[in-house]
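Every protein chain but one is kept in place in this view of the complex.
Moving on, here comes subunit A:
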Amino acid sequence: MTQDPNARAEVEPTAVGANAAEAGERRLGDDVSDAYGSHEVNVGDLDFHIVAEHGHTASELDPDAPAVLTVDNLKMYFPVKSSGVVRRTIGHVQAVDGISFEVPKGGSLGLVGESGCGKSTTGRLITRLYKPTGGSMMFDGKDLAKLSNREMKPLRRDVQMIFQDPYTSLNPRHTVGTIVGAPLEVHNVVPKDKVLPRVQELLEIVGLNPEHYNRYPNEFSGGQRQRIGIARALTLNPKVLVADEPVSALDVSIQAQVINLLQDIQSEFDVAFLFIAHDLAIVRHFCPEIAVMYLGKIVEIGDRETIYSHPHHPYTQALLSAVPDVKQAAVGGRRERIRLEGDVPSPINPPSGCRFRTRCQFAQEICAKVEPPLLQIGKRHKVACHFAGELGAHPATPVTTELLGVDDQGSPVPGATPSNTQLTIPGYEKTWYDLRTKQTTGV
């Protein structure tokens, strides 16, 4: 649905409409027309509309927040079995191949990328629907990747998930009360007679009538069902919520409501979100920090401003150029659309070196030989590309040669030692590699 360019174009005006409707009046001033642009509230001009508006502006980044979930070098390989009587493993689908990131406490990290790049697999690894092949996921001092299912059970209270499709994520034979109260019964946290008040409280939080606890999911609309799913995820007061495309199955007019609800929940309960989506506009609104994935790897990660205004990876640039721009359409201007040639390569046998090189217009010899490291090039910006640069300003020679000890064609230079002092840690370091000066700097 969200892949329909027309549908995506509608998100912005609708989001404004929903916000304005809550403020009581629809204003079409300059500051309102861009739901994502106007974060600043003029203190002198503090009237009801602006305060109400402020409730659902784009989420802000807290740079000093400690990480609640640290994922390091996470890998998930699914075995491919041969057909026949003896089913040998003949290969692996490298769905997620060594990704590292941090989810800050009470913050949200957006995970974007095209279909099949491993976004959902990452979400399912964190909730341990799959057991990872390698890597670690540190949460609360414990490595979720190593725990057995039994040891995992108490931690499941803290890591919950919101599912994509509200029509299949609720058991059609259970009442809303049973669905939302199930986590309480499974974990035995409250006595039986306290379950119903808690369920009603949760239904109220997500904006449903608490008296509807004895209704069945088939009596609710898609948006209401997604609210039930959110209530279920909130039942155990989780610290991390994995939202796997929580709005992509919803009507565009409902998407804004659900996103606003998630923002309210985040600010009220201090929940950290791993927000998986392919709708860039929604990710931009919801996530102050965004990671772009391609074929099982993170190709670029950074804060919202950097990713949307100064993307350095050719894939991120292509992805952003696919978003239709309402403002430009209105004035009749046309942007250059970067078209990616060919298909996504098979994750069973990914390309050598840089995985994006088969579709990248800047690809050279080095890209096939050496895999680009996820290099920190800004205060909160990492990119994995030999030719990292802003759109139209990609360098002619690889920027990573000195760090990796190779020449421009990617062959190792005899005697040269890799001078890459950066460790690929999940978070950000104080110093970074400046692309212009090719020196490690830090401010």
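The rule is short, and it goes like this: contacts are C-beta pairs under 8 Å (C-beta built on N, C-alpha and C of every residue); 3 or more make two chains touch, one makes a residue touch a chain; residues count from 1.
One rule holds for everything that comes next: contacts and distances are computed from a predicted model.
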Omitted chain, identified by the protein name its UniProt record gives, among "Putative DNA-binding domain-containing protein", "Cytochrome bc1 complex Rieske iron-sulfur subunit", "Na+/H+ antiporter subunit G" or "Peptide ABC transporter permease": "Peptide ABC transporter permease"
Contact with the hidden chain (one of A:138, A:182 or A:391): A:182
Of A:236, A:323, A:368 or A:413, the residue in touch with the unshown chain: A:236
Selected residue (touches chain absent from view) among A:76, A:144 or A:170: A:170
Where the missing chain touches subunit A, by residue: 124, 127, 129, 152-153, 156-157, 159-161, 163-165, 168-176, 182-183, 186-187, 209, 211-212, 214-216, 218-219, 229, 232, 236
